[in-house]
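This report refers to the structure that appears directly beneath it.
Showing chain A:
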Amino acid sequence: MLALNKVRFQQGDFVLSADFLVPTGARVAVIGPSGGGKSTFLNGIAGFIAADAGKVLWDGEVMPDHPGRRPLSILFQDNNLFPHLSVMDNVAVGISPDMRLSQAQREKVSAALDQVGLADKSATYPRDLSGGQLGRVGLARVLLRQRPLLLLDEPFSALGPALKDEMLDVLRGILDATATTALMVTHDPKDALAFANQAILVADRCATAPQPIQQLFKAPPPALRAYLGSRT
Partner candidate 1 sequence: MTTTAVAETPVLTILTYDSFVSDWGPGPAVEAAFEATCGCDLRMVGAGDGAALLARLKLEGSRSDADVILGLDTNLMVAAADTGLFAPISITANYAVPGGWADPYFAPFDWGYFAFVKNAELETPTNFRALADSDLKIVIQDPRSSTPGLGLLMWVKAAYGVDAADVWTDLADNIVTVTAGWSEAYGMFLEGEADLVLSYTTSPAYHLIAEGDASKSFAVFDEGHYMQIEVAGKLASSDQSALADQFLQFMVSDVFQSIIPTTNWMFPAVTPAAGLPEGFPKALSAKQSLIFSPTEAAALRNVALVEWQTALSQ
Partner candidate 2 sequence: MADSTIAIILRIILGGAVLAALLVFSIGTAVAVATQGQGLGILSVADWLAIRFTLWQACISAGLSVGIAIPVARALARQSFIGRQGLITLLGAPFILPVIVGVLGLLAVFGRAGWISDFLTWAGFARLSIYGPPGVILAHVFFNLPLATRFLLQGWAAVPAERFRVVHSLAASPWAYFRLIEWPLLRTVLPGAFLLIFLLCLTSFAVALAVGGGPKGTTIELAIYQAFRLDFDLSKAASLAVVQFSLCGGVAVLAFLVPLPQTDGLGLDRLPQRFDAYGHRTADCIWIFCATAFLVMPLSAILFRGVGHIHNLPHQVIVASLTSLLIALTSTIVCIAMALSLALTFACRGIAARNLAEGVGILGLATSPLVVGTGLFLMIFPFAQPMIFAVPITASVNAMMALPFALRVLMPAVREIYTDYLHLRCSLNMTQWVWLSRIVLPRLRRPLGFAAGLAVALSMGDLGVIALFSDPDLQTLPLMLYRLMGAYRMDQAAGVAVVLVAQSLVLFWIFDRGGRGYVGSK
């Protein structure tokens, strides 16, 4: 369980506070107007921004300071992969950043690539992959790391609708198999509905506790209503 205990994240002049729990296994969409602090929220949980008040806890324990020691994986919209490494190595850095793998680890990497349907691409370099394939390599790394918390910062928003659905399917497959808690920042209500059962609204310098997503969209608070516009 992820607990945000009266947390305040500060980035320059911008301050964001949060005080709530996210149950294990939840799939949560993080929504809200742009510039509202969605990425600050995610970067704070990941440890890239320090909490200057309050605590971030996982299963009752305060998360370590360094992002690399937190029990989580993170996927960005771009630049998740290293252009000078092969697909194989790009996935392998997930468990061994030095890229010195044991036989067992090597097999795990292959299995992860197999699972996202890229078994035949392991020697390829990112520049030769399509957008959908790049996303799958990132997901294979997440799969391999087996961390209980997954943070996604608009990972598929540059993809077309069909491709996006496909990626969401792969993602759902991974989450179903592992009971991972997932937080996904998105600006698209359709993606939020397709992926999540709960939603955190980040607006007005405040992240609110997760609520069932259907309910939230049915009766949006003023900040969300302004963001969604006349569509609801």
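The rule we apply is simple: contacts are C-beta pairs under 8 Å (C-beta built on N, C-alpha and C of every residue); 3 or more make two chains touch, one makes a residue touch a chain; residues count from 1.
How these were chosen: all candidates are chains of the complex that A comes from, given by their letters.
The structure presented is a predicted model; accordingly, all values stated were derived computationally and were not measured.
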| item | value |
| --- | --- |
| Touching chain, any copy counted, for chain A within the complex - options 1 or 2 | 2 |
| Complex contacts: residues of chain A adjacent to candidate 2 | 43, 46-50, 66-70, 72-74, 76-80, 82-85, 93-94, 97-99 |
